[in-house]
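Of the protein chains in this complex, one is absent; all others appear in place.
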Amino acid sequence: MNKRKICVVITARPSYSRVKTALKAIQAHPKLELQLVVAGSALLDRYGNAVNYIEDDGFVINEKVFIVLEGENKTSMAKTTGLGVMELSNTFYNLKPDAVVAIADRFETIAVSIAASYQNIPLVHIQGGEVTGNIDEKVRHANTKLADIHLVASEEAKTRVLKMGEDEDFVFNTGCPSIDIAYEVSRNPKLDFNPIDKYGGVGKKINWQDGYIVVMQHPVTTEYDQARENVYNTLKVVHELGIPAFWFWPNVDSGADGTSNGIRSYREEYQPENIHFFKNMIPEDFLRLLCNSKCLVGNSSVGIRECAFLGVPVVNIGTRQHGRARGENVIDVSYEKDAIKNGILNRIQTENRIAKDTIYGNGDSGEKIADILATIELRYHKTIMY
Amino acid sequence: MNKRKICVVITARPSYSRVKTALKAIQAHPKLELQLVVAGSALLDRYGNAVNYIEDDGFVINEKVFIVLEGENKTSMAKTTGLGVMELSNTFYNLKPDAVVAIADRFETIAVSIAASYQNIPLVHIQGGEVTGNIDEKVRHANTKLADIHLVASEEAKTRVLKMGEDEDFVFNTGCPSIDIAYEVSRNPKLDFNPIDKYGGVGKKINWQDGYIVVMQHPVTTEYDQARENVYNTLKVVHELGIPAFWFWPNVDSGADGTSNGIRSYREEYQPENIHFFKNMIPEDFLRLLCNSKCLVGNSSVGIRECAFLGVPVVNIGTRQHGRARGENVIDVSYEKDAIKNGILNRIQTENRIAKDTIYGNGDSGEKIADILATIELRYHKTIMY
Amino acid sequence: MNKRKICVVITARPSYSRVKTALKAIQAHPKLELQLVVAGSALLDRYGNAVNYIEDDGFVINEKVFIVLEGENKTSMAKTTGLGVMELSNTFYNLKPDAVVAIADRFETIAVSIAASYQNIPLVHIQGGEVTGNIDEKVRHANTKLADIHLVASEEAKTRVLKMGEDEDFVFNTGCPSIDIAYEVSRNPKLDFNPIDKYGGVGKKINWQDGYIVVMQHPVTTEYDQARENVYNTLKVVHELGIPAFWFWPNVDSGADGTSNGIRSYREEYQPENIHFFKNMIPEDFLRLLCNSKCLVGNSSVGIRECAFLGVPVVNIGTRQHGRARGENVIDVSYEKDAIKNGILNRIQTENRIAKDTIYGNGDSGEKIADILATIELRYHKTIMY
Partner (left out) sequence: MNKRKICVVITARPSYSRVKTALKAIQAHPKLELQLVVAGSALLDRYGNAVNYIEDDGFVINEKVFIVLEGENKTSMAKTTGLGVMELSNTFYNLKPDAVVAIADRFETIAVSIAASYQNIPLVHIQGGEVTGNIDEKVRHANTKLADIHLVASEEAKTRVLKMGEDEDFVFNTGCPSIDIAYEVSRNPKLDFNPIDKYGGVGKKINWQDGYIVVMQHPVTTEYDQARENVYNTLKVVHELGIPAFWFWPNVDSGADGTSNGIRSYREEYQPENIHFFKNMIPEDFLRLLCNSKCLVGNSSVGIRECAFLGVPVVNIGTRQHGRARGENVIDVSYEKDAIKNGILNRIQTENRIAKDTIYGNGDSGEKIADILATIELRYHKTIMY
């Protein structure tokens, strides 16, 4: 029997973390063959070089596709996407997959959707149905309308995808595969490595052993000009509080340079003695670091998903996670310095871990995804249900 | 007061016909400035060279953008779209419009949507909410999810767009501007020109003065391999019936070569004495030709829209117009020769014109569109309504 | 021992014919591994679908790359080239060849040269040093300046490449591999197939058994507007002379539609009873057809190269082969009808075959090329010699 060829396209470091267990499960499934394409910022050093982690994890990459345009404005985002469509069309034509998997809502993911759907290749969309209120949301729902099969991460998301007119026979709540990793980590959450020794990073050698926070703040694309100011506020607060902090560099986005610039120039000017900066970490280590932290500060979706499962307190800043279902662990604050400060003070005083919440799955997402991909009818033809 | 700059992108001949009165109304509106971009097949001779008609109609074109890839497979459709994104991104960056208008559902229209929405330019989508059941439908709904403002052509379409989660303050039923031209033609429908003298075309000089039919059959993109066989069937039936017929060449599409090829080789082999072939015609002349015909045969959306308003009988072949609201004038048939033959015989026996139907508007669509564009809040930020 | 990976990029049908024996020799060489990329018009039905012949000949294609833009103007030529650079860059990045081979002077070949040289992959250019006086010549010499190793087809070409400042240790006269096929054919030149039965084609079934001519006329890119008129003249002359003729469709070029159009409309209007049209033929059959013809008419480089070796009389029309070394078999004429007519009458009266001329090689070119590729130092660094 021929195995179904499932082509997954990874375009960014966080997307890889999010689907890693699904990739493993596809690879291990007797009826599936994994075709792995790495594209976009996942290939680039200044966005964390996800490609190295992918190869270190033992995956064979079928094709690497360079598409990221430079630029400080949104034109580069759009052009990156267009280039992605052109190149991925050729990639899929040559790989001849039985299905293509597009992940979530990053701007360039619509390139995956177009390149597959226009060539009549059944398109699977992972993590549709969530809301964020900016260009990501537009992209996410457009992906839903181009996709034939929907693997969503929560019941709320499933309801939304069905309301948009999709066929319930092709919409499944699998949970989020990122929770699978959190599940493994949660079984033995001890911090078994020294972050600075293992990952280097830049900045002072902070005294994290007695308690620390983690910060990860991404630019919000529709608030481009404010990216720099916003990250400056967070830096100021964390610096002034003096709590030891591990700070993670943002992903690529239209405003990336704004945020990165803000961080760079703050460091240049103040050389904050309580902050150590990392570019990235393998997901298991990152989650373990979170498990042992006082709280996570910023606007990463990790705060909403993995931290809910792990019971890690989160200070969620601004609008980026707007509209996503969240657990008790999260407190939402504005970009104001006082708000951020109070949020952090509130969260780090939480005596005990917060109860785990399984809204985004309970640890078997990757396997569920592989099983569905192995058995579902692979169609590329659909119509709206009303 | 600064005029609002409204950038409309025309990518194909039929799209131009469909929005021509809206373009005129935008141009004439005291608060609007029209920026006209012509791209894709609208620039190419073998798809009817719409650009010439546009310039003959007195429009000034701000930029011409070449994006159509050659190819007999769907890869070229996808790549054309990707190239469209890249180039239109730059075009919009340089033109700095206050809003961009994307039209309907052709595959490359999503390039317009991406290039605008990713650059935070308010995106207006014309003719969302209709259903067709193939890649066009996916594209149409994806356009809806990327667009900020929706100008739809029927109540049915409006209901569907709202169900998909759009904000009712930004969804308007304007009718279809193509009906505006039909309205003008219907006020004096006499055939005031000799089609062969005016447009040349190829094939025998048929005796159309005593009654004729019009044929227009496009390839259906998800049935690529059958395009040739399907058009062959229709040719055979029309040839055998012996009724004088004006046959219009199809637009560009992934299967264009299949259909064009079918027509070419049928002509080569049989030289049908009752069929005359045209590449295209200006819309007014085309509608006038339809008004005076016994019926329209094929799968053009003109049969569904303008012919409903004009009361012209239509034999609609196959799935292309699947799911669109239709009037009494239409009879649907399969690709089978017998079905097509019976359909034509049924329609040409219709004694009188069929009653007009205003489901797609009543002749003032262009002005409605311009008025809305002049007054609506131009936003580029939205979230799903549920 | 690792084999050297030699990546050859075929972008058009005639380029394939020209290097076929070199491909065979590379494939057979114990120290070489062939990586074959097929791109551009070689993938397209309307330009002869070379890809089918390549696969029928038993070659495995590593990657297919769609790059041809549609258009009636030169913009599409330029854009096709740009797209070629982008996609081939990625192809080479993924295939990791030890050397890339670019062929001759077609406009898109500079894409191969850029994609290789910019990535520090040693670039081999085949058939530099010839002159033609139009954009092809500019491209050919630009390829020479980007290339590290030069395999030219004649002594004259070698001299020219050296004069341009290339290093003589990296310039070799291998002859043209197309002559290798001519050599094989010349050893047993009998016409062992019925051209119409084997290849179909369109037009009347001509009586070729008692003598025929062959015509192959390509558009000349810098004389775009005249392409149609020029081919019309040749058609008229051949039609009026009444000699049975096999006419071959042109390759893709900016003017392709002009020429193709001219042919199509002439056929439509006159249905010439003495001309049969083919899209293409496998090279061996084509050469055999030439061997048994009265003469070749047109502007194909086959007339200059293979026909010199085979001793087939040639009427070379216009400027396309301007400046290339030619044998006694060629008579040059202008685009005027009288000139063409007199040329044909002159050539078909040639009693005997003309003496063979080995200016473009003597039949072992493919092997010479493979041997050089297996042993030459593969450098990507050079400087001009003066």
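The first chain written gets the first letter, and so on, giving A, B and C; residue counts start at 1 in each chain.
Note that in this section a contact is a pair of C-beta atoms (placed from the backbone, for glycine too) under 8 Å apart; a residue touches a chain by one contact, two chains touch by 3 or more.
A quick note: this is a predicted structure, and the numbers were derived from the prediction, not measured.
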{"item": "From B:Y16, B:Y93, B:W208 or B:Y266, residue that would touch the chain that is not displayed", "value": "B:Y93"}
{"item": "Residue among B:E63, B:E108, B:D180 or B:E306 that touches the chain left out of view", "value": "B:E63"}
{"item": "Listed residues A:L83, A:I149, A:I206 or A:V220, member touching the removed chain", "value": "A:L83"}
{"item": "For chain B, residues in touch with the removed chain", "value": "63-66, 83, 86-87, 89-90, 93-94"}
{"item": "For chain C, the residues touching the chain missing from this view", "value": "73-75, 77-79, 81-87, 89-90, 93, 107, 110-111, 113-115, 117-120, 131-135, 137-139, 141-146, 160, 163-165, 222, 322-323, 380-384, 386"}
{"item": "Residue numbers in chain A that touch the chain omitted from display", "value": "41, 43-46, 66-72, 75-76, 79, 83, 202, 257, 268"}
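Basically, only the chains that are shown with their structure count from here on.
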{"item": "Distance between chain centroids, defined by C-alpha means - chain A, chain B (Å)", "value": "40"}
{"item": "Numbers and ranges of chain C residues touching at least 2 other chains", "value": "66, 83"}
